[in-house]
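The block underneath contains the structure these notes are about, expressed in structure tokens.
Note that one protein chain of the assembly has been removed; the remaining protein chains are unaltered in position.
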Amino acid sequence: MIDIQNQRDDRNISIDNVGIKNLRYPVTVRDRRDGFQHTVATINMYVDLPHRIRGTHMSRFVEILHSLSPEVSLRTFSKTLEKMKDHLNAASAHVEMTFPYFIEKKAPVSRSPGLMDYTCRIIGSSDSNGKVDLISEVIVPISSVCPCSKEISDAGAHNQRGEVRLKTRFKKFIWLEDMIELVEASSSCDVYSVLKRVDEKEVTERGFTNAKFVEDVVRDIAKKLLSDNNITWFSVSAENFESIHNHSAYAHITRNKMESL
Amino acid sequence: MIDIQNQRDDRNISIDNVGIKNLRYPVTVRDRRDGFQHTVATINMYVDLPHRIRGTHMSRFVEILHSLSPEVSLRTFSKTLEKMKDHLNAASAHVEMTFPYFIEKKAPVSRSPGLMDYTCRIIGSSDSNGKVDLISEVIVPISSVCPCSKEISDAGAHNQRGEVRLKTRFKKFIWLEDMIELVEASSSCDVYSVLKRVDEKEVTERGFTNAKFVEDVVRDIAKKLLSDNNITWFSVSAENFESIHNHSAYAHITRNKMESL
Amino acid sequence: MIDIQNQRDDRNISIDNVGIKNLRYPVTVRDRRDGFQHTVATINMYVDLPHRIRGTHMSRFVEILHSLSPEVSLRTFSKTLEKMKDHLNAASAHVEMTFPYFIEKKAPVSRSPGLMDYTCRIIGSSDSNGKVDLISEVIVPISSVCPCSKEISDAGAHNQRGEVRLKTRFKKFIWLEDMIELVEASSSCDVYSVLKRVDEKEVTERGFTNAKFVEDVVRDIAKKLLSDNNITWFSVSAENFESIHNHSAYAHITRNKMESL
Partner (left out) sequence: MIDIQNQRDDRNISIDNVGIKNLRYPVTVRDRRDGFQHTVATINMYVDLPHRIRGTHMSRFVEILHSLSPEVSLRTFSKTLEKMKDHLNAASAHVEMTFPYFIEKKAPVSRSPGLMDYTCRIIGSSDSNGKVDLISEVIVPISSVCPCSKEISDAGAHNQRGEVRLKTRFKKFIWLEDMIELVEASSSCDVYSVLKRVDEKEVTERGFTNAKFVEDVVRDIAKKLLSDNNITWFSVSAENFESIHNHSAYAHITRNKMESL
């Protein structure tokens, strides 16, 4: 059977990334408390393609994934990337896995337990020199109370659900849980799946005490990351789904700490 | 050229709806203030198909739409439905048009002007007896302040953006603007695109004074619609994108006022 | 602490559905082959609210879910519905759970294994008489080849990915797998996660042999369901993401088999 993909290509143009996108697959993720948890990832897997080859072998990407009976972890990403380069005769490889991630969180006063869901993403690349680059991302829902509204109003303050996206590069392994906790501690108040009335009183008052703009949220997160020696690069954004508007307020900071050395 | 669609079908199964879905098209919509406005609709158009015919003529749906250089209005929907039945030899026709709709709204104190965006939908059907059924829908962002949180907390109250979906059937023409205003008047506070500081103070305080659960919002809207003789049927839901949770609070009421006659 | 939700309401309007929407939660689902599988559901849970009570108790919905350490199954749905009515003092309850579901599927010639993902939904209601109504839904990607294009063209035929949504009511337990297989057998060709070249040849030729309009797909599914005594009601739609258009072709049939008795 003829192998069209292996035909010689004369256009003299190499391709940066080629592969599969938006594949849903069940995965297990390393979990600080229980060892691992089951979830479902949306996965993109790409390799480079040299200028002289017409096409990559799309079926091999899913075969590699299936053979690994995928555990998603910063520790196993390098292996996956190497396997991709090997089976696809590629110089570089790139993988992105996005998945809901659950942490049991007790309500702050009643201690009633529930699972909070976060969206997490791990992005890994291996270049032609075998250098691996890993990025860990968490998307964390938060509560944010407007400092301006609080100050100028006779009572109350507008507040809303917000979403913080934090990506980091790091020297040694970092838990998704640690990144999530850092974000939550920088919000007006964190968000829960179960809150009884005693808890609702507590989170309302805590939020009101900690009124923060999106600017405050990204700065408070940035400040902690700038002083954390394990973090070499980060990108943090905060988006408030404003309760007084039908659009969002947004702030964003990226810092490469290696540049300043 | 053979006409496969017109082949006789032996399965003896008529089809309820067949046609095109998710077509984006520029439209003009009747507008209470300016006469009309330009927007972009996502359109579904279906007819029925008798059991003895294999397929409908998909291209005719877009031709009909194009020939009408579409004005979306409760007044012109009947014409579109008749044209579909005529050109497609169908006994019944169904159209759904969903579009962003803009209303100029001045900030409550500073009177600074801006455009508020709403998502609206018009749904029309014409049955085999020529009876036309029209539904008008508005999706309205609102601000909602939690009465429980306000009552039990020493200061503040959690609030958030919510979304009300209101569908109505009616005896005589009803403006989208009237439906939107009815919803906004039933919220803790309505939402604006531009708010200066004096306005932010006003909406914060107004919302705090009008604390409402999703239950309150749908009941207050239902109460007004139950006493409005022009409305024959309605379905209203309120969804709060809770600022203290990562899920929504939701309430829904449907009433057919013709049933009680 | 005052219980605002339990206040008496004077508007005299009962609420059809009130509760939580879009909660993500890890669940296990009954699985024909392995007993169960882990996945992540998006969950809506509602009860009714009598006219004289102001609000429901939102936190109890998540508590109930958490206490059940949720297994999603047609068998356990009744228990969940009863528990909701009980803990929330409600006359009726309604639950919707939507989740990706995976089935190992071997490529048709090479037998190379991979997991296919489907979106499934279970919808359950218990009314004030304790009557339980269950609906099982599968959303199945398919391949569809156009019979008209095949017939009139000198070579080839346009084809595309389509999506079939099938909901059923039934007398006795029905596997999601059975519903999925029924849909796949009614398509031009089913869809796989892994296909080697020998498989790609097979699915291309099989699809070309089985050219079908959306009308054919829903009729072929309807025909099988009409002759299946276990099915009491169904709703089936097929949507083709047309390769020659930027909109979809769509067909839909609903039949209540109890009406004809």
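The chains carry the letters A, B and C, assigned in the order they are written, with residues numbered from 1 in each.
Note that in this section a residue touches a chain if its C-beta (ideal position, glycine included) is under 8 Å from a C-beta of that chain, and two chains touch if they have at least 3 such contacts.
All values derive from a computational prediction rather than experimental measurement.
Participant: For the chain not shown, which residue from B:Arg54, B:His94 or B:Lys201 touches it across the whole complex?
Facilitator: Final answer for the missing-chain contact: B:Lys201.
Participant: Could I get the residues of subunit A that touch the absent chain, sorted low to high?
Facilitator: Subunit A touches the chain not shown through residues 1-2, 4-5, 9, 11, 13-24, 44, 46, 49, 54-56, 58, 62, 147-148, 151-152, 213-216, 218-220, 222-223, 226, 239, 246-254.
Participant: For subunit C, which residues touch the unseen chain?
Facilitator: 116-117, 141, 143-146, 148-150, 152-161, 189, 191-193, 195, 197, 200-201, 203-205, 207-208, 241-247
Participant: Contact with the hidden chain only, please: which subunit B residues?
Facilitator: 1, 3, 23-26, 37-40, 59, 62-63, 66, 100, 102, 112-115, 117, 193-198, 201
Here, only the chains that are shown with their structure count from here on.
Participant: Nearest 5 degrees, what's the C-alpha rotation angle taking subunit B to subunit C?
Facilitator: Rotation angle between the two copies comes out at 180 degrees.
Participant: With chain centres set to the mean of the C-alpha atoms, which chain is at the far end from subunit B?
Facilitator: Centroid comparison gives A as the farthest chain from subunit B.
Participant: Need the central chain here, defined by C-alpha centroid distance to the all-chain C-alpha centroid.
Facilitator: C
Participant: At the interface of subunit A with subunit C, does the proportion of residue numbers present on both copies reach over half, so same, or stay under half, so different?
Facilitator: The interface of subunit A with subunit C is built from mostly shared positions.
Participant: How many angstrom between the C-alpha centroids of subunit B and subunit A?
Facilitator: Averaging C-alpha atoms per chain gives centres 35 Å apart.
Participant: Using the average of all C-alpha atoms in each chain as its centre, how far is it in Å between subunit A and subunit C?
Facilitator: Measuring from centre to centre gives 29 Å for this pair.
Participant: Going by the touch rule set out above, which residues of subunit A reach two or more other chains?
Facilitator: In subunit A, residues 117, 193, 195, 197, 201 touch at least two other chains, as defined above.
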